[in-house]
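The structure under discussion appears below in the form of structure tokens.
Here we show just some of the chains, and they stay where they sit in the whole.
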């Protein structure tokens, strides 16, 4: 891709955009402002219950994780924050970590607690954590979350993401209503322990790791709990956490309608919580989700800035850094395309029952090639024109392997 | 099945029940008290979009529909009410219909409105009814519902069931949030028009007849609306209205937890809203649903008598009356088995993390053969020991065909 061709593509696109009443400069500014956090666990090779294949050169500690995200930030200019997972990422020297992050231009997004594994704590989470029938276990799980909040406070984070794996594998095992009540009560304690400027992001998921019932299986249950907690508790949407065929974009709209959307965990999937690279399987769905987001914010249903963005994928066969580059690009493009939608025309079609016209409005935006636009935004921000090519040309993975070792495994995994 | 064998089976079962601490007499009383309404549209052959195969002798008018239900009531003693559908079942002479029903021991369950078809009304429902972008169409749909309430009042009904087919087939066609808002506003008007002792049963369904988005797709949306309407608006669960793999029994528990369960539309399915005979595909799921219902009522989450019961199946290849006999029997058996669950033992297992034991408690109840118990309840109520055998022995379908004609098609379908 020559610079000249890029310029001519952008120029032709700008002309097209102008005819659609869109300002290229404004679009670039919006695309540039859109930043997606990267979770600390996404920098090592993921795995399945059947095994894990190392990638080599994985970050061995929190410092190296920050360095990886710093690299992504420098190349793509689409991320400026890390989302930590406790206990995998407990900083040994908080001040040093803060300085390291700051030097890399990285801030601390929502903190993630973990009550789905046993890691040496006194009481096992085998039969649940916040929903456990045993009060002492619930208390331990609550306290873990409070501790995560403390760590987050020390780092400057402003949010706590709770993904609750609690549930059951067999009919009869759990008392559905009690489990829901215990969970709500536990979350009330956690919510009460959050600083006043923090947000609680409550995730839902229909199944896995439990295969009969999950305590918070859907947006309805998550929002039912959030309403009992308070205004700063909202529903987190992970794209992979839905039953087959779910209309996710409608859920997004319904949550915004209630001012209840906390944010996103971006990934893609074909079967379940596959945690594939965002945009790799259903790019049109991703675009439709952004259409709802932009529409909801434009209509004043919920403020755009109140929504958090994070990638949450698992890299079983890809180099995690390359995967994140692809994911950040896919998200930026979906966002850019959704910005192109002629909302006035769309509304007109919707109000007049013009189904064919409404489809055409959306597809006109989706079919537009916005790569030059997204590239230009990156270049203007000081990023690489083609981050993936740069990464390969500079042999970054090879350098990381040389530096960290062939068998370095990301800490925490 | 000889009377003697029935008695000996019952006797052995009673002995077994006694050991489980259950009283046969009390169980019979509970089984006998459990009555399920039959909808007026279930008495003719159903169909698919690909066609419809007549059964012959279908009821040609409301009177004949009542007669069919009267027959079911007499044979099975498990139904004592009809659920009417307007405009298919507008009574020409209300007083006569009331008397006819009364003479057959049939009362009038919740009324059903219809805004999913065009039947000569001024404005088309092609682009929606209660959610239509056009205010006049919404008004017309609201007024239809108010008219249904009037008819129901004249017959002694105490509820209005709203199944809203509104939605869209293509991305862009509908404005999700506005459609939800318009629907809520329309329902507020309808709710306001209900007498103070009526209940509004609000159904949800993920898809069909719309195949991209439905305005009320899930229990979360339905309960979101109900909360805005008032205490007498609750969520109706139709077993076939769920995405693949949904844990329906958990939804039942969650709704009861909020005192938000309106009632049931019973049927069974393998793929979608297949409307097959209840209990024909997933009998264990039906049992688990009854376990939640009984548990929720026992724990005081929601009053048992506040819940409505109705069959809603489509009989494409079966004689509708035979199908209803099978469905009523399957529902009674699932209920009876759920009554056998040793709830104390189950709770103990749940609290102590005994997953194996919890499963065993449920299966012990499910594996018990309760046919003698259900039969005895029917006999004691004055019904037929074996309704299906009676129906065939007496050649009832043949008689109906002789009386109503080979090509008689159920009115309304």
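Chains: A and B, in written order; residue numbering restarts at 1 for each.
Operating definition for what follows: a residue touches a chain if its C-beta (ideal position, glycine included) is under 8 Å from a C-beta of that chain, and two chains touch if they have at least 3 such contacts.
Small disclaimer: the values here were computed from a predicted structure and weren't measured.
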| item | value |
| --- | --- |
| Complete-assembly copy number [criterion: all chains share one sequence; 2 shown] | 4 |
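We take it that only the chains that are shown with their structure count from here on.
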| item | value |
| --- | --- |
| Whole-Å gap between the CA centroids of chain A and chain B | 41 |
| In the complex with chain A, residue positions of chain B that touch it | 126-127, 133, 168-178, 180-181, 206-207, 212-213, 217-221, 223-224, 243-247, 249-250, 253-254, 256-258, 284, 288, 291-292, 295-296, 299, 301, 346-347, 349-353, 355, 358-359, 361-362 |
